[in-house]
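Here it is: the structure, laid out below.
With one protein chain withheld, the remaining protein chains of the complex are depicted in position.
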Amino acid sequence: MNPPVKVALSNTRFAILALVVGAVLALGCQFIQNDYFFNAAYTVLLYAILSTAWNILGGYTGYVNFGTAAFFAIGVYSSIVLYKAFHLPLGLLIIAGTVVAGVAGIGLGYLTLRLRGHFFAIATLALAVMLFTFVTNWDYAGGARGAYVLVPREVPFGFPRYIRYLFTVMVGLTVLAIVVARIIERSRFGQGLAAIRDDELAAECAGVPTLRLKLIATAISGGMMGLAGTTFPFFISFVEPVGAFDLRYAVNAIAMPVIGGMTTWLGPLLGAILLGTVQQLVQVTISSAWNLLIVGVLLVGFVTLAPEGIMGWVLAWRARRSKRS
Amino acid sequence: MEITFPLVANAVIAGLLLGGFYAAVSVGVAISFGMLDVVNIAHPAFIILGAYIAYTLNAWLGIDPIVGALVVSPLFFLLGAGVYRIYHLAFESRGRGALPGLAFFFGILFITEVVLILIFGVDYRMVKTSYSELSLHAGSIDFAFRLIVPFIVSVAMVVALHLYLKHTFFGRAVLAVAQDPLALRLMGVNPVRVREVAFALSIATAGIAGAFLIVIQPVQPSIGREYIGLVFAVCVLGGLGSVYGTLVGALILGLAETFTATFFGPSWSPAVSFGLLLLALAFKPTGLFGR
Partner (left out) sequence: MSALLQIDRLTKRFGGFVALDQVSLQVAAGERLGLIGPNGSGKSTLVNCVSGLLRTEGGAVIFNGSDISRQPAHQRIRAGIARSFQIPKPFASMSVIDNLCVPLLYATGHRPGQTRPGEAQARDEAFEILRSVGLDARAGEMSAGLTQVDMRKLELARAIAARPMLLIADEAMAGLSTSEVDEILQLLLSMKGRGIAVIMIEHIMRAVMQFSERVAVLVAGHKIADGDPHEVIANPDVQRAYLGE
């Protein structure tokens, strides 16, 4: 018999479910009194979006992007500049930053995706340093000194504090990112990406237009990283290039999917929640350098010893259990 | 800015001297990436590690950093051999592609940087040698010794490596290992062993290049990243896997950077290597001298 297709939620149902979960989460958290919670939660959500975005190219397609910080910073700086120039509302800033970062992804991909995968990886590092140099020399965006962004005094939708509003926006963006990732995963597009990851030559010879698919994946992934950066200026209100291009974004965006598991949308989310929370705790209790050391050690440990990540353990455990019964 | 002769001449000299140093920084990657196909993006981290070890030896015992680095280079060799063993066991022998290996080296880069920050802090460290302040003058042109000494030792190291790889049995085995590992096995040579030694050699050059770095400029744990683009730009420009090509690529990059710094300001120079790398990748990925 033809083995039955695994019964799973349709994309629409999944999207509705994710929205409901997100809404409940966002509303429920409003009862929390401590504002620090929202700062920490915002950061964890930021990482969730970044690692979900990274995974679309890294996990689904097998192309390593070290330039997460660059795409993130594109989102950050497009918000700063457009806000300073036109005072655009947050919604438009989010869309603009996403588009600019996505276009940057296409540009970089067009230059380097024809080559073997590690050239792309090296080029993403190059992009980060080039953009960093450009931004430090761009006076309008604050240059090396940095830029202040005045948080609007009026908090929209009656939120008591701006950070609570930002947190809620971020929950929405995270839901969006996860829904997009899951749709890709289960689509014909996603199957083409998986074929590229498994064997690019065989994929091309099976009719997969590999270059075009990689470009689209890079654009979506880069755009989503930009998306994560768009609200950031309002979160920290003072942005300097060193902070916006911090390597910790690149490292976390790789470490979280590697630790969580790279084949499904759940892996990066799981990795971001676990690693992000641990970092928030260590940051308060010990120091941020130790924090980064933990991330680095976990990254190297998982990638050498448990390449399937936590989801790999879960799936293996489920497979064992279903065999027994 | 007015373009005067001394300005240009100084830029040319400084660029060439800097280029010699870049050759030392990059030649290890020409071996690991170009010949062994191991994408060691952590190479600059080993350079910074070398710089700090040279610094520490100098601070404790007053040894000249370059002499100190030569003395400890066997340790770097062993470190390289160890890293390659892990890499081989976890990735190559299991047939996992180069891409998870990239994440591995990225992690190593990051761990090294953080450990150095935890030990030394984020302040810039530098070493004063007997020749740090000296310079030769020829008319209006300056030759600073803190650039000349690393330049000479760098070029000597690169030439020695080239001769070694070209004219010894082991060297030819390294060149053969990428082409035809089976033939090597038939000759009774273990290709994994050859790769391990070659990779170890590449890390040893990183340790030595670190000493040059701290002679030339103050060092801080996170400046390693700036060299990632540089080493790969040099290797791609020089045609992957060619030692002399690496030297030429390095000189070109040194010139490009000093000219940019002279005429547009030093804050633009980090973009040069990466810009050249992107251009090289886009238009001539086999390098200027590639096949």
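A and B label the chains in the order they appear, each numbered from 1.
To be clear about the criterion, a contact is a pair of C-beta atoms (placed from the backbone, for glycine too) under 8 Å apart; a residue touches a chain by one contact, two chains touch by 3 or more.
In this text the structure is predicted, and so the values were computed from the model without any measurement.
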item: Touched by the hidden chain, restricted to displayed chains; value: A
item: Touching residue (missing chain; options A:Leu45, A:Ala141 or A:Val208); value: A:Val208
item: Which of A:Gly102, A:Gly192, A:Pro241 or A:Pro268 contacts the chain that the document leaves out; value: A:Gly192
item: Interface with the undisplayed chain - residues on chain A; value: 2-3, 5, 188, 191-192, 194-195, 197-199, 201-211, 263
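Throughout what follows, only the chains that are shown with their structure count from here on.
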item: Whole-Å separation of chain centres (CA-atom averages), chain A against chain B; value: 32
item: Touching residues on chain A, where the partner in the complex is chain B; value: 62-64, 66, 111-112, 115, 117-119, 121-123, 125-127, 129-130, 132-134, 136-137, 144, 247, 251, 254-255, 258, 289-290, 292-293, 295-297, 299-300, 303-305, 307
item: Residues on chain B engaged by chain A in the complex (per definition of touch); value: 39, 41, 86, 90-91, 96-100, 102-104, 106-108, 110-111, 114-115, 117-118, 222, 225-226, 228-229, 232-233, 267-268, 270-271, 274-275, 277-278, 281-282, 285
